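Heads up, one of the protein chains got dropped from this complex, but the rest are sitting where they should.
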Amino acid sequence: MAETVHPAEQAAHGEHHEEGWVKKYLFSTDHKIIAMQYLFTGMAMGLIGAFFAYVFRMQLAFPGMEVPFFGVVSANEYNSLITNHGAIMIFWVAMPVLIAAFGNFLIPLMIGADDMVFPRINRLSYQIFFISALVLLASFFVEGGGFGGAWTAYPPLSANAAYSLTPMGATLWLVAVALEFVAFLLGGINFVTTLMNSRTKGMGIYDIPMVLWMIIIASILFMASVGPLIAGAVMLFMDQQVGTHFYDPTRGGDPLLWQHLFWFFGHPEVYVVLLPAMGIVADIMPVFARKKLFAYRTILWTAIGTGVLSFTVWAHHQFIAGIDPRMAHVFTITTLLISIPIAEMCFVYIATLYGGSIRLNTPMLWALAFVAEFLIGGVTGIFLGASGADIYFHDTYFVLAHFHYTFFPIAIIGTYAGVTFWFPKMFGRMMNDTLGKIHFWGTIIPFNLIFIPLFVLGAAGQHRRIYDFTNYPMLAEPWMQDLRVLATVSLVVMLAFQLVFFYNVIVSLVRGEKAGKNPWKSNTLEWTTESPPPHGNFGDQYPTVYRPPYEYSHPDREEDYWPQNLPN
Amino acid sequence: MSSAARPIANLRSATGIPTGRLAVWWVVASEIVIFGGILASYIMFRLAHDAWTVQAANTNTTIGAINTFVLLTSSLFAVLGHANAVDGNGKRAAFFLRLTALGGAIFIAIKSYEWYTEISHGFTITSNTFWSFYYTAAGLHALHVIAGAVILLLIARDAAKNLELHRVELIGIYWHFVDIVWIFLFPLLYIAK
Partner (left out) sequence: MIETWVEAVSTYARDVDNLILLIGVLVGFWFILCEAVFFGFIIKFRHRPGQKAQYVTGEEKSQKRWISIPHLLVLVCDVFIIVGAVQVWYTIKQNLPEAEQTVRVVGQQWAWTFVHPGKDGKLDTADDIALVDELHVQANTTYHYLLESRDVLHNFSVPVFRLKQDAVPGRTITGWFNAQKTGQWDVQCAEICGIGHGIMGARIFVESPDEHAAFIASHSQAAPVAVATASGR
C-alpha cells in the first residue's frame, strides 16, 4: 500500500459505470447504499420492537385480554416479547441506525473521501448484520418459542434448557447477538481506519465534525468492551449445546462470571449508542442556532473521558447480585463520577444556545428535545448509581423508566433528529416541516406520558418482567392499574403518530421541494456536493479543508456561515 | 480486490501509517480483548479452585512444548517472507508464506493427536470446568490458526505473481498475534500444575 497520498487522486474514478438494480442496491459496496440498507433494516426491526412493546403493554394494562393483531399473551410469550424488545431496540435498532447508518453515510462525506477504506468489508458487515437479524427472527418460530430470559441473559436460566424451556430459542438468540457483534467489529474497524487515514487535505483532528468523533469513539469503545462478552457468549453457547458447566454452580462454574462479562460490555454499550446521538445533536444545534459549538475540545476530551470511565462502572448493575458488599462502594464512587462528564456535555449544549439565533425547524426540535429528555434520564440514573438507594430501586419500573429516558432520546429522538436533518442530503428533497412538527409533538408528548407514570409505579415498588400484576396485592391497587392503562394508551397514540413520519417520508420523496446542495446553510463537507451525492461523492475535485466545522456568525464575515472548504 | 477498484479513501494516509496495517492492528486489538476475556475468566476460576491442579496434571507438557516450538518456527518463516516481500521478491515470499502455513498445519495435526489421546483417556470437554476451559480456549485459538493458514495460502498465491506484496506484512502481524496468544495459553494450561 502506498505510504503517501496517491498522486492520481484527481484522475481516478473514471471507471464508475451503471450497474443493475440488484447489484446497485442489494450488493453495493457504496457507503451511501450500505448506510441506507442499515437505516431501513434498523427501522424495520424498530417496527417489530415497537409491535412487541405494544403487545406486552396491552397485556399489562388489560391482563388476559385478546390483544388485537396478536391474541392472548401467555407468560412464556410475555417473557419472550420483553426479552426481544430489549435486544432488538439496542442491537438491531440503536446500533445499526446510529452507528452504522449515520457512520456509513457521514464518514466519507464529512471527511471528503469517496468511500470507506474497505468497501467490501463494509458490505460484508451489513450482510452479516442482515443474517443476524434473520436468525433472531427465526428464533421466535422454533419449538418452545423465542428466548425469554431477559436481554441480559443471566445464566443458569439462559444456560440450561431445563430452566428456560426454550432449547432452540436461547441458542438462536445467542448466535444472532454474536453475529451482530461480528458485523459491528468489522464495521468499527472500517470506520476507525477510514477516519484516521482518509481525511482530505487540510482536515486536522480538530476540524473533524463532532458526530464523526462520537461515532469513532463509540466504535472503539465497542471494540474494547465486546471481546470479553464474545468470550462469555462462546462459553454460554458451550453450556447450552455441548454440556460444559462454565456457569453451573453445582459443577464448579459460576453464574456471576457471566454478569461481569456482560456488564463489562453492557455499560460501555450505553455510551456506544449515546455518543453518536450526542454527536448528531452537536452537529445540528450549531446549524440552527447559527452559533459556534461551545468548547469543541472540551466536548471531545469529555467524550473520551466518559468512554474510559465507562469501563469502571459495570458492577453498579450487580450491587445486590451477590458480589462482595465492599465492592459496592467502589462502584458507587465511579458511577457518580461518570455523572460529571455527562453533566458537562449537557452544560456545553446549553451554553451553545447562549447568544444564538435559534430557528425551530424540525431537526432542531428533535435536537433540543434530546437534551431536555436526556436530562431526565441522566438525573434519575443517580438514584440507581447510589448503592444504598439502588437496594430499593433495583429491578423496579424506576430502572425501566430511567433507561427508557436515556435510550428513547438516544435511539428514537437521535435518529429522527439525524434523519430529518440529513434527509435532504440523502434523497435530494426537503421534508415537510409542518408534518415534521406534528410528528414531533405527537411523539414527544405521549413519550413522557408513557414513562413518567412508570417512574411512579417503580417508586411504588412495581418490579420488572411480571406479566400480570394482579398476583401481587400491593401492586393490584386501582390507581396503579390506571397508570398502567395511561402508559399503554400513550404508547398506542405515540405509535399512531409514527404513521405521520412515514407518510411525510413518502410524500417528501415524491413531491418534496428540491433541496439543492446546502439547504440548511451548513459548514461541513457533505453539504458541498450534490444532493444526493453521486457515486464517488465529490466528482473529480476533492475538497480541501481550511477551518473547523462550526464557524457560524463569524464577525469577519458577512454570511452567517463559513463552509470548511472555502479558502476565505 | 484489484487495485483499480480501490477507492481513493483507501489510498490516502493522513496518519502516515498504511491503511491495511492500521486495520490489522485494530483487528488484533479487538481479538486481544476476546482472548483476554476468556483467559481472565480462566485465571479467576483457577485461583478459586485449587482442585484443578489435579486435572491440569494430566495435560501433556511435552506435546505443548513441541507445538510452541512449531508455532514459533512458523513465525520465523513469516518474518523471512516479509523480508523477501520488502525486497520485491514475490516468489521467495510466497515460498516462506507456504512454509508458515505448513507450520500451522503441523500445529493442528499435533493438537489433534493430543486431543485424541486426552479424549480417549476420558478427559472430555464436559468432564470438568478445567477441561472445558482447556478445550474452549485452545479450540478458539486453533480456529484462528486454521483461518490464518488459509489466508496465508491465499496471499501466497498472489505474492507468487508479485501482486499485493504489502499483504505479506499484514498476515505476518496477524500470525505473530496468534503465536503470542499461544505463548499465553501454553503456560496457563500446561505448565501451571
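We just call them A and B in the order they show up, numbering each chain from 1.
Note that a residue touches a chain if its C-beta (ideal position, glycine included) is under 8 Å from a C-beta of that chain, and two chains touch if they have at least 3 such contacts.
Here the structure is a predicted model, which is why all the values come from computation and not from measurement.
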Which displayed chains the unshown chain touches: A
Omitted-chain contact residue, chosen from A:His85, A:Arg123, A:His260 or A:Lys292: A:Lys292
Residue, one of A:Ile131, A:Ala150, A:Ile452 or A:Leu566, that touches the chain absent here: A:Ala150
Residue in contact with the excluded chain [from A:Gly202, A:Gly461 or A:Pro519]: A:Gly461
Touch criterion as defined above, residue of A:Asp482, A:Asp540 or A:Asp560 at the omitted chain: A:Asp560
Which residue of A:Asn84, A:Ser164 or A:Gln240 touches the chain not shown here: A:Ser164
Contacts of chain A with the absent chain, listed as residue ranges: 75-76, 78-79, 148-150, 154-157, 160, 163-165, 249-250, 254-256, 289-298, 319-322, 325-326, 328-329, 332-333, 336-337, 339-340, 343-344, 346-348, 350-360, 368, 371-372, 375-376, 379-380, 382-383, 386-389, 391-392, 394-396, 456, 459-461, 463-468, 471-475, 552-555, 560
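Rule of thumb we're sticking to: only the chains that are shown with their structure count from here on.
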Chain A and chain B: spacing of chain centres that average the CA atoms, whole Å: 34
Parts of chain B lying in touch with chain A, wherever the complex brings them together: 1, 4-5, 7-23, 26-27, 29-38, 40-41, 44-45, 48-49, 125-126, 128-129, 132-133, 136, 140, 166
Chain A residues within the chain B interface of the complex: 1-6, 9, 12-13, 15, 108, 113-120, 185, 188-190, 192-194, 196-200, 203, 223-232, 234-235, 238, 242-246, 251-254, 257, 261, 542
